[in-house]
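Excluded from the complex is one protein chain; the other protein chains are retained at their positions.
What follows is chain A.
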C-alpha cells in the first residue's frame, strides 16, 4: 500500500534556476509593473525632473545652458510681473473656486429635486465640461468681443448700458471675465459630483428631520451639508488644483493681458519659456507653483481624512 501511494505521487522534477526566479512572487510583481513604471518615468518623472533641472540653468531655446543655481529664482524674487501673476493666480483660484462651489451646489440641489426632463437637463449641464476648452474659449472670445459682444448688445437693448464694454481690454473687467469663463466651465464637474453625493443621502434622514421639526433650510444645514462634506472636500481639492494650473482658457482669451492683469503663473511660465525663449526662467516659474500645489494637496489630505462619524463599525 505504502509503496503504491509513493509511486502515484508525481516525481519531484528538477527546476532550473531561471524557472525558480520567474516563479518568485516579488520578481514576477516587478516584472509586471515594469511597463507601467517605464511609461510613468518617460511621461511623468522625466519631464518633471527635466523641468526642475532647467529651472536651475540659464537654458534658452537653441542654446544649452549652464548650471546657475538659484539665479532664476533670485531674479523672479525681484520681478514685479512674476508677483503680479502670483497674485492673479490666487485671486483667480480663490474667487473662481468659491463661485464654482456655491453655484455648483445650488445646481446640484436643484437637479436633486423632481424635475421634468431630469435626464435631459443633467446632460445639458455636463456640456460645458465636455466641450474642449479651446473651443469654448473661442466662443467666449466672441461673447467678450469689444464691439460685437452679445452681452453688451443685450445690456444695451435692456437699456442698462450706453456705450460698449471692453470686456477683455480693461484690467479689472478682464479679470472678472476670465473668472466668469472659468466658472462656467468648472460648474458641471462640481454640480454633477455633488449631485452624486446628494443621492447617497437616504431620504429617510430628511423625513426624520422633518418630523423632528426642521425647516428645509435647517435640513440643508444640519443634514445635507454635513453628510456631503467628505465629497465637498474631494471635489473642491480637484477644483482648486485645476483652477490653479489653468492655462488654456487664459491663453486663448487674453494671453495674459491687458497689462499682465490676467497673467497666471502657468501662462507667464509659458510666455517666458517659449515665445520669450527663456526656458530656464519659464521652468523656474513653473517650479514655483509646486509648493502651492503641495499645500493644496496637504490641505485635502487632512480634509479628506474620514470624519470621526464615518469610522468604526459596519452598516
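Miscellaneous remarks
Just so we're on the same page, a contact is a pair of C-beta atoms (placed from the backbone, for glycine too) under 8 Å apart; a residue touches a chain by one contact, two chains touch by 3 or more; residues count from 1.
The definition used in the following text is that contacts and distances are computed from a predicted model.
A chain of the complex is left out here; the name its UniProt entry carries, from "Spore coat protein CotJC", "sn-glycerol-3-phosphate ABC transporter ATP-binding protein UgpC", "Cysteine desulfurase NifS" or "Anti-sigma-W factor RsiW", is "sn-glycerol-3-phosphate ABC transporter ATP-binding protein UgpC". Residue A:202 is the one among A:29, A:49, A:171 or A:202 that touches the chain not shown. From the set A:198, A:214 or A:252, the residue in touch with the chain omitted from the display is A:214, counting the whole complex.
If you put the hidden chain back, the residue from A:68, A:103, A:173 or A:223 that touches it is A:223.
Against the chain not displayed here, chain A makes contact via residues 202, 204-205, 207-214, 218, 222-223, 226-227, 307-315.
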